[in-house]
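Heads up, one of the protein chains got dropped from this complex, but the rest are sitting where they should.
Let's look at chain A:
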Amino acid sequence: MEKDYFSEMSTISSAPAPGMHQIDLSKLNLQQLSKLKQQLDQELNVFQDSLQTLKIAQGKFVESGESVEKITPETKGKTILVPLTGSMYVPGTIIDTDNVIIDVGTGYYAQKDIEGAKDYFKRKVQFVTEQMEKIQMMGIEKSKVREAIMMMMEMKVQAQAQAQKATAS
């Protein structure tokens, strides 16, 4: 059910976190750089996981939205199979084709008419998509920083090797 995804849909702000400040990468030593890279890798992993979860949530909302489309006044009185569990069904009849009950999170379910339900799922899909875009943008930024760190590390290693060579000869 969608319930578990509500918590994942936290509003993601793209503003820099307090305490974040600019660092001159060239002033860090190799150890600090690799630590920073590790940190970034971890953050990027969290982003990937969040994206995955949001994608699943998005899929569920899209699916529900499509499902609502199928309920029209013509479906009134038609029989359907109602899933009791994932693998057991009982026959049922659609009586009310005007309203559906939607899980809105934290255990609350609200009755909405078909138009309202369509609007609800549309809004949710849009919201999730926005959050995903935000994460993607943040991921791109972090990847850039990560690349810069990698480059700086490479430069430092080379400089070190050259210095060693110079003292050896």
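Keep this in mind: contacts are C-beta pairs under 8 Å (C-beta built on N, C-alpha and C of every residue); 3 or more make two chains touch, one makes a residue touch a chain; residues count from 1.
Rule of thumb we're sticking to: contacts and distances are computed from a predicted model.
Per the UniProt record, the absent chain's protein name among "Acyl carrier protein", "NADH dehydrogenase [ubiquinone] 1 alpha subcomplex subunit 6", "Probable prefoldin subunit 6" or "Sodium/calcium exchanger membrane region domain-containing protein" is "Probable prefoldin subunit 6". Here one chain is not drawn; of A:Gly59, A:Pro83 or A:Gly105, the residue touching it is A:Gly105.
In the full complex, the hidden chain is touched by chain A at residues 6-11, 101, 103-112, 120.
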